[in-house]
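The other protein chains are all here in position, but one chain of the complex has been omitted.
Think of it as A and B in the order they're written, each chain with its own count starting at 1.
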Amino acid sequence: MSDVLSNQHLTEEERMTHFMKKIENDEKVEADDWMPDEYRNALIKLISMHGISEIMGALPEKEWVPKAPTLRRKLGIMAKVQDEMGHGQLLLRVAEDLMKPYGKTREHIMRDLFSGDLKFHNVFHMEAPTWGDAGLIGWLVDGAAIITQTNMLHASYGPYARALKRICAEEVFHAQHGEAIIMALAEGTPDQRALVQDAVDRWWESLLMFFGPGDAKTTGSSKQDITIKYNIRTKTNEQLRQDFFTKYVPRMLSLGLTLPDETMYFDEEQDLWIYKQPDWDRFKEIIRNKGPKSKDRLRLRELSYDNNAWVREALSPSDQVS
Amino acid sequence: MSDKGQNFYQEFEVFSKRTDGAQMQHQFSLLAPNHELAMVMAQENFMRREPVSDIWVVKRSDVRMMSPEERESVGRLDNKDYRNAKGYGYLKKKWRQYEQEMLDEKEIMSWGELVKKK
Partner (left out) sequence: MGRVGEEEMKVNSPNDIPSADYKEALLSLLYQLADDDFILAYRGSEWLGLAPHIEEDVAFSSINQDTMGHATMFYQLLEELGEGDQDHLAHGRKASERRNAILLEEVNGPGHYLQEPRYDWAFAVVRHYFYSVSKKVRIDSLKNSSYEPLAEMAIKINTELYYHLLHWKTWFIQLMNAGGEARERMNKAIERVLDEFQGVLTLGPNGKEMSIMALIEGEENLSKRWEVALQPVFQSTQLSFPPKVSMKKGNGRLGEHTPELDTALSTLSEVYNTNPAASW
């Protein structure tokens, strides 16, 4: 292929300039394009965490599929959980293609997950003990996820942007499904209303932590600067958290719920929500798989993965032509 | 980590068309051990809330893709208006002189519109 232009002769610096120009021009980077290691690694970390979170996120919801109190709710949760695993699948494929140059595959991702090297979102380490939790997860946890995801719809990395487009479209139904459950409870018996308030009280801190710390001071590091520099996202963690408050606090209050943070208010002058910080040390613990359900849920995944090894071995085409 | 089962994860690209008249389009990729399972997986992984009239699965290793360099070299000179309607816009004025309308793209494509059978 000697007559094809090649940028193999360019220096690292020239390639970097060329690359940043692409980013600034809002052009998409594809899986086999040259990219700086910093970009590739930031994406791998972000996207595999996102993908695995979707898959691990299916587990607390799954608890409620058998127990959902009506046929319609059962079907709704089944559809939602299926979507989540579908999203996880799309995202893992994007991450897998990025990891290929490092010789890593899905097997490696699974093993990293079980060993604790691959982290997933704090919220999915938490318990979901009541039907109120099932509703709350669909309403506010998915709400938080939509806010972070829509912020990346124009990500410079093409495969991720395309996957997010599909994902965000489906998240709309998730949010509405969650709202439907919560609405029925909020408009129901005193016991049902108590279920919602109770769930909100227990999930509040986790929701705040979902967006990540505002800056590197609290947890010692922050990837947000890199992802913003490379046009993977446009807003900071704090901006996204503020967006979440703006969208959801009025709705929560309108249903007659009280905010677990009594100190919280909106400062008109600063155009900011003022609130009590969650315990960021606890956050670090949780994502290190020391959350209340971390071990159990990882165990489920690991056990089933090993349990089904015989299936993968049986169908692995070694010498066969498929 | 065991060596067996490594080849279970083969990459397949999935294509589909929404309706009979639509183009076959690339959707996404998935992992499966062979074509038959890939087809089964494709139907449910992507098609669950979309209408679909046809699906193809292709092993990624069978696709001859462009390299990044080839993609960058893919542009052509913008001097070819002899082969598109843009190059013939001057005809509109000419036909007006003969009191006729221009048969442009919009007009010609409208000739293909279905007439409902009585």
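Basically, a contact is a pair of C-beta atoms (placed from the backbone, for glycine too) under 8 Å apart; a residue touches a chain by one contact, two chains touch by 3 or more.
Source: prediction; values computed, not measured.
Colleague: Can you tell me which of A:31, A:184, A:226 or A:259 touches the chain that was removed from the display?
Modeller: If we include the chain that is not displayed, A:184 is the one touching it.
Colleague: Could you tell which one of A:75, A:169 or A:228 touches the chain left off the display?
Modeller: A:75
Colleague: Touch as defined at the start, partner being the missing chain; which of A:23, A:43, A:58 or A:249 qualifies?
Modeller: Final answer for the missing-chain contact: A:58.
Colleague: Kindly note down the residues of chain A that lie in touch with the hidden chain.
Modeller: Where chain A meets the chain not shown: residues 55, 58-59, 62-63, 65-75, 78-79, 81-82, 85-86, 88-89, 92, 106, 131, 181, 184-185, 187-189, 191-192, 296, 299-301, 303-304, 307-308, 310-315.
Colleague: Can you list, in ascending order, the chain B residues touching the missing chain?
Modeller: Where chain B meets the chain not shown: residues 8-9, 30-32, 34, 36-37, 40-41, 43-45, 48.
Throughout what follows, only the chains that are shown with their structure count from here on.
Colleague: Using mean CA coordinates as chain centres, what's the chain A-chain B distance in Å?
Modeller: Their C-alpha centroids are separated by 31 Å.
Colleague: Would you tell me which residues of chain A are touching chain B in their complex?
Modeller: Within the complex, chain A contacts chain B at residues 1, 4-7, 30, 32-34, 82, 86, 89-90, 93, 96-97, 105-107, 111, 163, 166, 170, 309, 312-313, 315-318, 322.
Colleague: Report the residues of chain B in contact with chain A in the complex, numbered from low to high.
Modeller: 1-2, 4-10, 28-31, 33-35, 37, 45, 48-49, 65, 67-73
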